[in-house]
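The other protein chains are all here in position, but one chain of the complex has been omitted.
Here is subunit A:
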Amino acid sequence: MDVRDLIGEAVAGMLARPVRSALTTLGTVLGITTLVVTLGVAATAGNQIVGRFDELVATAITVEVPETEHVPLVEWDAVDRVTRLRGVVSAAALAEDKDQANLSVRSNDLVDPARVTTQRLTVLAASTGLPEAVRGRMVLGRFYDAGHVRRGDRVAVIGDEAARMLGVTRLDAAPAIFIAGRAYTVIGVLGDVRRERNLRSAVFVPPTAGRRFGLRDVSRVLVNTDLGAAELIARQAPAALSPGNGDMLQVVAPPSPTRARDQAQEDVNALFLILGLVSLLVGAVGIANVTLVTVMERVAEIGLRRSLGAARRHVAAQFLLESTLIGLTGGVVGASVGVVAVVAVSAAKEWTPLLDVRLAVAAPVAGALVGLLAGLYPAMRAARMEPVDALR
């Protein structure tokens, strides 16, 4: 039998029942579409995630300073030494009291039964470079400076969330807050914090003022670096901060950008891939089911073909090719719909669509393969039919 005849017969067989073929194809269309969309969107979204990783995380280093009994491991002025390292953009030291995390903070000293004026907020002593270090900005007023620190002024800067909780909306009247019963003048509100977002509800005081609450020693140093400098700075920072005891400091460096990207994509891909494959399996079962029904309906035709000289393999090949063509059609349509969907989702999200060209090519092949596998059993049933029985 000529291959062209085989293809012709298979195409004619498929087109003989166009509505049924179209409905059968739907299963594969859905499966392949899901596969292409999920993989495409995963790659596109993964790329976005990586973009944010690069921007926010890949340049952020945190140095944890363990508590010691006698001499502090990191002095407050050590931050200046870190900022001098090439590749460091900003840095700030923080002192937190782990035992006494939250202190009572009031916006005035009056007891007003109609309002909640007392909040328990985190109070931190921070060096002057904090706004840059947490990648925030002063939404009101200013941050304290070296003069405030040197003089030990009773000033405070509060996070925007803390300001909302305490009802501080303006600074022109130099409002005061009461931290553990002591009054401090609020000179600024820190907002738009992109790193250490929990600091939005914190109160910051100069290190010299923090001593009054037991916030003496540096417990954490936040460092921001240039892109690509994080790994180097992570190695150099401990020595800069604590020349003699650098190895006692714990550096939390960002994961390698490549690893972060791969990990993010793998996580997303694995989940969606399973979803797509399940859809494809459902499509395959659909094709197998319909092809089997078709075989049963076409028993007389099988008998006729056998009487005309068709061997078992000719009958099997025809049904296999029909199911493969249905799968291929589903694959082509599914891949097309999938690509359009990925582009549409990307357009809606203002993302750059990212789609592996191999996926667009492999998807129709996968569809054809699904059709081929789904057609195996029905084709075998058709081929096994005895012509005498089929013609009866």
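Basically, a residue touches a chain if its C-beta (ideal position, glycine included) is under 8 Å from a C-beta of that chain, and two chains touch if they have at least 3 such contacts; residues count from 1.
The rule is short, and it goes like this: contacts and distances are computed from a predicted model.
Visitor: One chain isn't displayed here; going by UniProt, is it "ABC transport system ATP-binding protein", "Amino acid/amide ABC transporter membrane protein 1, HAAT family", "Fluoride-specific ion channel FluC" or "Methylamine utilisation protein MauE domain-containing protein"?
Guide: For the chain missing from the view, the UniProt record says "ABC transport system ATP-binding protein".
Visitor: Considering the complete complex, identify which of A:Ala183, A:Ala311 or A:Val340 is in touch with the unshown chain.
Guide: In the complete complex, the chain left out is touched by residue A:Ala311.
Visitor: What residue numbers in subunit A mark contact with the hidden partner chain?
Guide: Touch set of subunit A with respect to the missing chain: 1-2, 4-5, 9, 12, 15-17, 300-301, 303-312, 314, 387-388, 391.
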